[in-house]
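First comes the structure, then the notes that go with it.
With one protein chain removed, the remaining protein chains of the complex are shown where they sit.
Up next, chain A:
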Amino acid sequence: MAREECKALLDALNKATACYHHLVLTVGGSADSQNLREELQKTRQKAQELAVATRTQLTAALRDRGLGAEERAEFERLWVAFSGCLDLLEADMRRALALGTAFPLHAPRRPLVRTGVAGDSAGVAARALSVRSLRHEAEGNFDVDDLRQLEREILQVSEMIQEMEMKVNVPRWTVQARQTAGAELLSSASVRVSSVGAVSVQERTGPCDPNKALAATVFSAVLLAAVALAVCVAKLS
């Protein structure tokens, strides 16, 4: 059904936008490299493809006059989420362009900011592209060419947004979102981030993380049992 397809496409676009945002965060920092720029390019191109596909489907659905009121409301909701997502993507792309120009990778006297982020981000990009792993194949001056490409893509996305505004007339404020405040806490089984813990990065002297406490208890229980068994064996023999 059209609605399911639209929702799936929108979810994929949302995922790509979130991953792109995450990658743009590290541009200019210590994790910036040729690989990162390549990942940025792949992620944003995927996001753009998804955006075009979603737009086609949604505009087709919204222009269909014979749609029931409920269906229409549903599609309008999807539309508002879609255009918000696209705005976020465009803003992040512009930001990436500004940061990429300000922090060229091969300039001798422009060191990158030492932010403490050192690992690679191939996993994030792979998630955005829904592949298992990512292969890097960029050559020497990739980042310079990529910036020009990025400018063109930004223009394309802006044009797409404008076209969308022209073609479909959905006033955003009339849409009632399905999620209410605090909706993110429900069905959050897959999102329970336990391993991040307290955000202030300090030597752990305060209250311990529940997982670690559990592990410690189990371990000590097993150790005690082993000691008890050893004592029994020693006593018996």
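Methods note: contacts are C-beta pairs under 8 Å (C-beta built on N, C-alpha and C of every residue); 3 or more make two chains touch, one makes a residue touch a chain; residues count from 1.
In this text, contacts and distances are computed from a predicted model.
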Missing subunit (named according to UniProt) among the choices "Mitochondrial pyruvate carrier", "Translation initiation factor eIF2B subunit delta", "Regulator of G-protein signaling 11 isoform X5" or "Cell cycle control protein": "Regulator of G-protein signaling 11 isoform X5"
Which residue of A:A2, A:A53, A:A73 or A:V117 touches the chain not shown here: A:V117
Contact partner of the left-out chain, one of A:A8, A:A102 or A:V131: A:A102
Chain not shown: contacting residue from A:L9, A:L36, A:L62 or A:C85: A:C85
Contacts of chain A with the absent chain, listed as residue ranges: 11, 14-15, 17-19, 21-22, 24-31, 77, 80-81, 84-85, 87-88, 90-92, 95, 98-99, 102-103, 110-119, 121, 123-124, 126-128, 172-185, 188, 190-193, 195-196, 199-204
